[in-house]
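With one protein chain removed, the remaining protein chains of the complex are shown where they sit.
Read from first to last, the chains carry the letters A, B and C; within each, the first residue is number 1.
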Amino acid sequence: MQLDMERIKRQMVERRRDFHRHPESGWAEFRTTAKIAEVLYDLGYNIRFGGEIIREEDVMGRDIDAGAEKIRAIKQGALEDIVAAIGPYTGLCAELDTGRPGPVTAIRVDIDCVDTTEAEGEDHFPFKEGFASVNPGWMHACGHDGHMAVGLALAELLKAEEELCGKVLFVFQPAEEGVRGGYAMARSGILEGVHYFLAFHLGLNNPTGTVFGGMNGFLCTTKIDADYRGVGAHAGGEPNKGKNALLAASSAALNLHAIAPHSDGVTRVNVGVLNAGEGRNVVAQKAHLKIETRGATDALSSYVYDRAMSVLRGAAQMYDVDLSITKQGEANSANSSPDLASSVASMATLVRGVGKVSQFGRMSGSDDACWMMKYVQDRGGKAAYIGIGADTAAGHHSSRFDFDESAMPIALEVLRRTVKFINR
Amino acid sequence: MQLDMERIKRQMVERRRDFHRHPESGWAEFRTTAKIAEVLYDLGYNIRFGGEIIREEDVMGRDIDAGAEKIRAIKQGALEDIVAAIGPYTGLCAELDTGRPGPVTAIRVDIDCVDTTEAEGEDHFPFKEGFASVNPGWMHACGHDGHMAVGLALAELLKAEEELCGKVLFVFQPAEEGVRGGYAMARSGILEGVHYFLAFHLGLNNPTGTVFGGMNGFLCTTKIDADYRGVGAHAGGEPNKGKNALLAASSAALNLHAIAPHSDGVTRVNVGVLNAGEGRNVVAQKAHLKIETRGATDALSSYVYDRAMSVLRGAAQMYDVDLSITKQGEANSANSSPDLASSVASMATLVRGVGKVSQFGRMSGSDDACWMMKYVQDRGGKAAYIGIGADTAAGHHSSRFDFDESAMPIALEVLRRTVKFINR
Amino acid sequence: MQLDMERIKRQMVERRRDFHRHPESGWAEFRTTAKIAEVLYDLGYNIRFGGEIIREEDVMGRDIDAGAEKIRAIKQGALEDIVAAIGPYTGLCAELDTGRPGPVTAIRVDIDCVDTTEAEGEDHFPFKEGFASVNPGWMHACGHDGHMAVGLALAELLKAEEELCGKVLFVFQPAEEGVRGGYAMARSGILEGVHYFLAFHLGLNNPTGTVFGGMNGFLCTTKIDADYRGVGAHAGGEPNKGKNALLAASSAALNLHAIAPHSDGVTRVNVGVLNAGEGRNVVAQKAHLKIETRGATDALSSYVYDRAMSVLRGAAQMYDVDLSITKQGEANSANSSPDLASSVASMATLVRGVGKVSQFGRMSGSDDACWMMKYVQDRGGKAAYIGIGADTAAGHHSSRFDFDESAMPIALEVLRRTVKFINR
Partner (left out) sequence: MQLDMERIKRQMVERRRDFHRHPESGWAEFRTTAKIAEVLYDLGYNIRFGGEIIREEDVMGRDIDAGAEKIRAIKQGALEDIVAAIGPYTGLCAELDTGRPGPVTAIRVDIDCVDTTEAEGEDHFPFKEGFASVNPGWMHACGHDGHMAVGLALAELLKAEEELCGKVLFVFQPAEEGVRGGYAMARSGILEGVHYFLAFHLGLNNPTGTVFGGMNGFLCTTKIDADYRGVGAHAGGEPNKGKNALLAASSAALNLHAIAPHSDGVTRVNVGVLNAGEGRNVVAQKAHLKIETRGATDALSSYVYDRAMSVLRGAAQMYDVDLSITKQGEANSANSSPDLASSVASMATLVRGVGKVSQFGRMSGSDDACWMMKYVQDRGGKAAYIGIGADTAAGHHSSRFDFDESAMPIALEVLRRTVKFINR
């Protein structure tokens, strides 16, 4: 079967812009999931939705009204039947079985957006071109819109490959932002038997034309919310009746930032948000902290996390207030398998538009694809997190973020060649 | 002229419930001011609105959109012409000149509501009777609705008194909650030449039938907002680029609460609200603190306030962040003049329904009527803050607050007899 | 028997100056105890030493080398036999049994000095007259030297009173400073059956000639030492190996001072001393805090104490360090019995040199005589803490403290008349 590559490239841009226009925050990607499913059903893929495979106990940082989000999704063009079929959890897993014996290759595509309000103005390309977000407070400011467009085009190309062997599994993962959904996807069992795992990311502060066979250096991170609940009281009249959640939180914040650094490598703690108290003249009854701990390795991450727990609990004890801690997200560290990264790099050198290729690249952040990389590697498989350079208008997560769409065909071709090489 | 007291009492209840249904927060009392003006115009009073007498530099804690609030007021039944006449600042001053020589007596009535959402349920009388607040987040939870009903009835009764001498001045004061409007009213000049000043309050944790000729023990208080502004930065990637407003605020909060007590009497500090930071993985750029300092005397109040300033500034210096401090409210301390309190108490003993009368009562909070009391006393006049007991369903400022309406005729009669006694 | 009052007065001065020259800190008063015992043996009193009556579990804040102090005491003139008889605990109880039926009256005399170094210079009377302290770091800077001189003179006078009935018990109490020894004396059982208890103090910021029948308003107080023990580590090389006792202590100090005030009355917390760490480049392994909590009543004192315990424990939890807390002293609150205070006041009016007499005076500090007052009052007895004014050269506990010795005969006469009046 001969495919019209121009049509496919045009469709990538159209789909990317449609996704961009309708961004959905983690665990609320009902329209997104439905749109992806629509395409994949048409291509003949076998689909299992997040709601079918994700276990409740593996879900982190989900704070949405699923019913309301489904209604919104339908209003924004999702097919009602598909939305109903998704179940409580977004994302999906789609399988292509070639019928021929061969390895199983999984490709991770993240689908959620960032919680930021998109910039306006003629100098912001999506705004100028009319595909800026219609969902206030939500924006595809990390490139996942492009990932999906590439992923769907890849699904079509691979379906049409006549000499492909084994199976290909597309993992459209919800809630990557805040590293919330990767763990549940890794634990869902869908990756059992997978020999090769590929994730990819556009941008990463590298220009269009750059390709890294495998990124390394992911930081382990844990996102926790801490809630102190004390007792309110009139601050002038009966201050002694109060149990001060605001002071517990303030004390926790200071001492969290004073956690000692570690001689073995980078560690980080941040209290990014502290909201406490209701009224000026009331002893604050409640305080809420959004906290992030990081470490260059699992051991460093555990070190910081454990110290943070001690501090949080100590502050509760100090003010005799209750403390509840909720894990809102977590990512481990993982490294790309050298030989798989090497194969990707070799394939990339063959792709038109690619100028600079390296086997390895260095990541400065976290990605919960690492859970899946580790799952596959722990069972003897190989994994690579491919870096596809793309010029960007502003940094990732910025309200002015936009990426060079001409990086999409590069990503598509690198992935297609790699899968063909593996599943030959 | 013979007045129908039954009609007047009925009207007090109706007006109180109308005000209760349409509560307006401090500086937004356009409907309230207009309704009061409507009645007083009809009675023939000479009116000057807040907008005519209040100077901008004396205004504290005003954070409203006057245009929007005026539109709302009109929608909620205020006469358009009157709303237009009010000008930027709510409240009014209404004068009755008997034409006969005699003293000038001023009566303070506070008109704003509390920023709380009224309770629902059949056990909450205003809800059950259908006069609960229609303005979400606003509620007459302190009894000012009753004060206004009493004040307007008093205005009618005094107008009809044929033997009254001198002048009577009604001061309908905006923004008593948070002690924001009293200072501006005291500084407006309207109290110049006043010989006697009366304020009154319903409830105060005393049962219906109790009357105190004059309350004492008001705490001086200052309400300040402190805003720290630092520099945001990615907490994982470039923590050193940030200047952490959250830590500055946390450090300020702890050290504010550690201000040493004073051997001369009661002092209080409270950081009631701390809101800092925008995102979990961002070094917090902004922090907002709502603070209250109190002292039993002006000197004690200054002591706490000065120390608080040092702490706030020190925390800014620590984290190299900017600090802006805004005074949101202030009340001084004042005591009721013993002889005027004694006169009130004497008159109260003659009032039907009054069981227990004392010359003095003890206040545990603050009221910015003190600015006016002090203004009058400093110029040789007398002032009394009358306590009118009223059974209440819940504490002042509670969402379940409601008071016994049968205390209104008592308040009316105590005030009428007192003014008649003074201006005879 | 006729006593030579001039000799007795002269002896009071001599003894006071001898005690002043040889001050001994709490629990180290071996010379002092021996000197007192020597006089009382000569007078025929029946003596029981601290070592015989004090139970180990009641002793607080004792940190001395008894053997070394006894050697010093002997070197400074104490009789070796008596020092040997004292046992481990200083202080004594001496009984005069008149043989005639009548009430039992106890008189408390405190015997320890203050831990301060006495001033030098011709303008400091004890220095000029050659009776300044010979024990560096120790000084009778509170007047206990005078108390003892008065007590011994009183013992002689009462012994000689021919019409005295019942019994008189002198309680020479160790370690009043830091409120350490009173509790042990109260618990020793010696006050069982006591009908009247008298304590007295010279000075108290009242001039010579003033007498208060009974002081009130003693603050409850608890003195605690808190020790954090963490783990040291090289701060540059392996900061993560450390558990930082210095930061635990700093956090505790701040949050202790932030304990909310109480609406029922005065409370106080003070971290007076914080010593932490050994080397600049070492994570501090140890921290030591000297803390004091106070409250105007037992309930207020408990409130502050309990909150302080929470803070101290919370700080230990924060930094995963060990905490040990030792009670170093404690005083309760007590009030003088009104009728006994009244009797003392009546007697005082008859004393030469007394100008101003009041039934009650107000204390601003703490005294562990309160344990004994309460012990006696709880069993139906009466207690009074008599205030004997005395001009002073500087405030109590100051290195320049000195009191007007002419207040001693006043104290003697007030006490003599009071005991005669009671035990008649």
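Just so it is clear, contacts are C-beta pairs under 8 Å (C-beta built on N, C-alpha and C of every residue); 3 or more make two chains touch, one makes a residue touch a chain.
Everything numeric in this text was worked out from a predicted model, so none of it was measured.
Pick from C:L158, C:L247, C:A316 or C:M347: which residue touches the chain that isn't shown?
C:L247
Taking the full complex into account, find the residue in B:I53, B:A245 or B:A258 that is in contact with the omitted chain.
B:A258
Of the residues B:D65, B:E80 or B:D320, I need the one that contacts the missing chain.
B:D320
Among C:V13, C:V282 or C:M309, single out the residue that touches the unshown chain.
C:V282
From the list C:E292, C:E330 or C:D368, pick the residue that touches the absent chain.
C:E292
If you put the missing chain back, which residues of subunit C would it touch?
Those residues of subunit C that touch the unshown chain are 178, 219, 221, 223, 235-237, 239, 244, 246-247, 249-251, 253-254, 257, 268, 270-284, 287, 290-292, 294, 328, 364-366.
Can you list, in ascending order, the subunit B residues touching the missing chain?
Looking at subunit B, the ones touching the missing chain are residues 237-242, 244, 247, 251, 254-255, 258, 260-264, 283, 303, 307, 310-311, 313-320.
Could I get the residues of subunit A that touch the absent chain, sorted low to high?
These residues touch the chain not displayed: 254-255, 257-258, 260-261, 266-268.
The criterion applied here is as follows: only the chains that are shown with their structure count from here on.
Please report how many Å separate the Cα centroid of subunit A from that of subunit C, as a whole number.
Here the centre of subunit C sits 69 Å away from the centre of subunit A.
Touching two or more other chains, which residues of subunit B qualify?
In subunit B, residues 254, 257, 268 touch at least two other chains, as defined above.
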